[in-house]
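Take this structure first; my questions come after.
What follows is part of the complex, with its chains left where they were.
Each chain carries a letter (A and B) given by its place in the written order, and its residues are counted from 1.
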Amino acid sequence: MNTEAQFVFNTLSFLLWGGLVMWMAAGFTMLESGSVRTKNASVICLKNIGLYSIAGLTFYLIGYNLMYTDVSGLIGKFKLFYHASADEIALLDGQEAVLENVLGLGQSTMANWFFQMVFVATAASIVSGALAERVNLWAFFIFTTVLTAFIYPVVGAWTWGEGWLYEMGFYDFAGSTIVHGTGGWAALAGAIVVGARLGKFRKDGTVRATPPSSVPVVTLGVFILWFGWFGFNGGSQLALGSAVDATSMAHVLVNTNLAGAAGVLASIAVARPILGRFDLFAALNGAIAGLVAITAGPEMANHYWAIIIGAVGGVVCVSAIRVLEAIHVDDVVGAVPAHLFAGVWGTVAVAITNPEVNVLVQLLGVLSIGVFVFGISWLLWKGIDVVVGARVSRQVEKLGQDVAELGIEAYPEFVLMPEPDDEDE
Amino acid sequence: MNTEAQFVFNTLSFLLWGGLVMWMAAGFTMLESGSVRTKNASVICLKNIGLYSIAGLTFYLIGYNLMYTDVSGLIGKFKLFYHASADEIALLDGQEAVLENVLGLGQSTMANWFFQMVFVATAASIVSGALAERVNLWAFFIFTTVLTAFIYPVVGAWTWGEGWLYEMGFYDFAGSTIVHGTGGWAALAGAIVVGARLGKFRKDGTVRATPPSSVPVVTLGVFILWFGWFGFNGGSQLALGSAVDATSMAHVLVNTNLAGAAGVLASIAVARPILGRFDLFAALNGAIAGLVAITAGPEMANHYWAIIIGAVGGVVCVSAIRVLEAIHVDDVVGAVPAHLFAGVWGTVAVAITNPEVNVLVQLLGVLSIGVFVFGISWLLWKGIDVVVGARVSRQVEKLGQDVAELGIEAYPEFVLMPEPDDEDE
């Protein structure tokens, strides 16, 4: 194929699929806003549009360069501002002589940047869900800034930036560990430092279910995420300028969808005997877990393996929710089970379906990224807690962050039930 | 154009438009969740994410082969698992020698499979809406499994699989009858067997309107469907590797939009004298009816014909709603009028706009698919009713399926109106 046609295909792929990944930010917002109690359904909207905006700017300011520019094993260059290639700028300025140079890039580097940028926001979205209903707004935005400007880019430098894990052969196609794991570890550290919501765990050790503000809105969020995942995984082929790339992208989308579907049905099947009924939230989390699990190697697995990987992802997620509850870690939307635990499984599963990938290297990647992200996140949350307070006051939490922090209500005209009294226990 | 560029265009078309058709599953979910009473707004979410998952797996397991592999007039091959072509797999494994063979396929067969798969879910979505608020979850999932694994693939084999109706010249571009008719007939059979909701039809024969849980959510659902329809009809061009294909796709999108718009305005116009006021639900159903109507031949109709076809589709839908109510068939969301009746009109209309299409063959197609789908669906619903009970108990229906079957509420914190007492009449 003509190199210019290849260039256009590659660029278009980044733009279209990247646009669709941006749409996942809406998915996280809806999932989280529907999952929290009504008194906190607005503040989570602000957190999400805020984090998407912060991520887009920090990745421009320093994140991209830390991740991709002159990576020396551990980290890229600390340099302000992402710049498009000089040749592209010259081409846009009408200098046709540089066309060959631009074609030599294979794609517009700006399109590539756009695609990388939307991934950063995904990692941050995971954190907002887990820490909903009690994390201080300032604290959350500060954490998001560091996560997107530094923590995620460092993990990215080790891997997609061709740093030390890449050199060892660590394999993670679209980011089961690099994106979802990073978000999950950061969320876990935050959930531990910030602590559980008032009344979530009763004195007798039992768990109190908190009412979601809107189940249909949660469901909408999951459908948005599923739709967006075609962009997340499909775009991660990183090229579309040949029959091989197009075929691989088709393979990726088929496997992504099969894994999501299998995650749903496996989660329903596993949750049913435990609860004695169908469990919508298990199905919804199962979809995400199945999608996360296949994300590490959707172009490697055969179709039946995609089903197995997705199904196991769903089961892992349902189980992990029980584990977190047992150790009294309060994750409002099940973000850590769906993104971190299912992501670990998916990252390891690549070694099962593909003999060229070393399972020990996969484990090393999971572990080293876990230690780094969890460690630095824990320290950061601790530091934030000292300086501005990671958590809202008891009074604000009881009143709800919408009224206390934003001065609004999510559904001000609707009459709400009084909250139960056992919140303090 | 270079054959490899053609291959990439064709494949990309299936992937992008197919992804957009998947998004229609969210549209059906919102439309239905907003239309049902609040006490059933969660269970319909589970039905929809469940049916999408079931459809995706059954079509992989046996549906695709029944529909497309070695179709002998009536049915394809009963063979487990869809497989990508061996050449594609070899190409992905790095065997460059097979490139010519793969290019000869014209597109990635996996992309084609992906596009076909999302269509199956659409048919099943139609059923869930019509039977909402009283069909048993197990019953619905069992029916969905057979519909997507067998009924729809057989109809598909007759037509797109190049079986007997195809050979007679039956024409249905994107599935006014094949997809929407199949879903509509299956829904109609179910609505008859399962029966109307308690209190829907009063003893004096009058119809009781049931309150929708959220009108904005219904509207969102219709917008999602409209957006998704660009993929549904546009992707059904099945190719994008030439100027003819691209031009035809543009033609299809223009006509699809004109028909939807005409359906909206015609429905408003027709409903107004009947009701003496503007009718939002007429407008919303009219949009869908207009879109369904044009689906059989969006690349054949001139633009003004697209407007007429869409407008008549809207009128047909408004009228059919009255007919169904008169014969006491309870279709919660108007799925049968919008999908089946408008689909029949659209399938016949192709013969009006295109002299090469025989109206008798179109009618034969509508009729034979109707007899087959309605007949087998009726038997299946009857069988399901005997074995597991197609309908929830009177007590569950009164309480609501959300609480009774899922143990949750869709909006647990909101205070709801008490239901009126005449539900039993």
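The working rule: contacts are C-beta pairs under 8 Å (C-beta built on N, C-alpha and C of every residue); 3 or more make two chains touch, one makes a residue touch a chain.
What you see is a predicted model; the values in this text were computed from it and never measured.
K.L.:
List the number of copies present in the full complex, noting that all chains share one sequence and 2 are shown.
P.N.:
In total, this homomeric complex is made of 3 copies.
In this section, only the chains that are shown with their structure count from here on.
K.L.:
Using Cα averages as centroids, what's the distance between subunit A and subunit B in whole Å?
P.N.:
Computed from C-alpha means, the inter-chain centre distance equals 32 Å.
K.L.:
Of all residues in subunit B, which touch subunit A in the complex?
P.N.:
Touching subunit A from subunit B are residues 2, 4-5, 7-8, 11-12, 14-16, 18-19, 22-23, 25-26, 29-30, 33-34, 41-43, 45-46, 48-50, 52-54, 56-57, 60, 81-84, 88, 91-92, 99, 102-103, 108, 110-111, 113-114, 117, 137, 213-214, 217, 220, 402, 405-415.
K.L.:
Any idea which subunit A residues touch subunit B in the complex?
P.N.:
Listed in rising order, the residues are 1-2, 5, 9, 16, 20, 37-38, 211-216, 219-220, 222-224, 226-227, 230-231, 234, 240-251, 253-254, 257-258, 260-262, 264-265, 268, 275, 277-281, 283-284, 287, 299, 303-304, 307, 411, 414-417.
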